[in-house]
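What you see is the complex with one protein chain gone and the rest in place.
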Amino acid sequence: MSSVVHLANNYIYIASFTLFLIGFSILLLNSNLIKKIIGMNIMDTSVFLLFISQGYIKGRKAPILEGGGSVNPAEYVNPVPSALILTGIVVAVSVTAFLLALTVKLYNLYGTVDMDEIIEIRRSVDGNS
Amino acid sequence: MIEDNDIILKQAARVLTPFILIYGIYITFHGHLTPGGGFSGGTVIASSLILNRISSGNRGSGPEIDRMMGIASIALVCYGLIKAMGTFFPDFTHRVLPRGIPGDLLSGGAILPLNIAVGFVVACVMYIFFCLIGEEA
Partner (left out) sequence: MKRITVGLLLGAMLVVLLSTVSEMPQFGSPSNPTHNYVSSRYVGKSALETGAVNVVTGIILDYRAFDTFGEATVIFVAALAVVSVLARGGLSGD
């Protein structure tokens, strides 16, 4: 019983793990390259959620300082994870853009974005030559 | 790709574009006062540019991408130069870009110019992504 209460208090971990597994299942089950990229983005989002949730402290304000002069650090949440995860978001955007560019190139070459069909086409070309 | 008789789409986009652009500039310039900064503001600016492009029809992408790439490179070099100046000549930088009173728009030393440089880089790069990935297929 106590473990169930503990899980309910740490709902952010459950949400993060669920998002990760949703993205992973999309990555495994679909052969459409666009859907694979979407799944990878969902996995990225789950990792960002897990990382940023470590900076949260219950009942405190966002780290936008008020009232100048003396600042009491016990009033604000932890700003360090939010500052660090910006790098991760930028890298995720860059990787997504490059994967989409490669997918466009594959579509121009084979006329499809389905990985199974691309493998079939390549196999038939190899068999004929 | 847009026909000439899509007048509602064109006029609505023409009304909306400047407001989105102003909002993106606001987010970029208030990066040290409110949540936001160069990355989010640059993305909003890029969305207004993209809206303008897709509502006014498909024009060739070669020279525009050249120009955007040039702006992004110059902004990146400016970022490096401003930060190097702040690192190697801190006294001079504090005289040119004072820290000011926390909470004012013109405060925070080198943070405001750095935010603007990052905003330029992100806006141009997002626009290039859209032009190439969305229209080269």
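All chains are identified by letter, namely A and B, in their written order; residue positions are counted from 1 within each chain.
Just so it is clear, a contact is a pair of C-beta atoms (placed from the backbone, for glycine too) under 8 Å apart; a residue touches a chain by one contact, two chains touch by 3 or more.
Quick caveat, the model's predicted, so the values are computed rather than measured.
Novice: Even though one chain is hidden, which residues of chain B still touch it in the full complex?
Specialist: 31-35, 37-38, 61-62, 65-66, 69, 72-73, 76, 79-80, 83, 86, 99-100, 102-103, 107-111, 114-115, 117-118, 121-122, 124-125, 128-129, 132-133, 136
Novice: Name, in rising order, the residues on chain A that touch the hidden chain in the full complex.
Specialist: Touching the missing chain: residues 3, 6-7, 9-14, 17-18, 20-21, 24-25, 28-29, 53-58, 60, 63-65, 68, 71, 73-74, 76, 78-83, 86-87, 90-91, 93-95, 97-98, 101-102, 104-105.
Quick note on the criterion: only the chains that are shown with their structure count from here on.
Novice: Measuring centre to centre with CA averages, how many angstrom lie between chain A and chain B?
Specialist: From the centre of chain A to the centre of chain B is 25 Å.
Novice: How about chain A: which of its residues touch chain B in the complex?
Specialist: Listed in rising order, the residues are 62, 64-65, 68, 86, 89-90, 97, 100-101, 104, 107-108.
Novice: Once bound in the complex, which stretches of chain B touch chain A?
Specialist: Touch residues, chain B against chain A: 33-35, 39, 101-103, 129, 132-133, 136-137.
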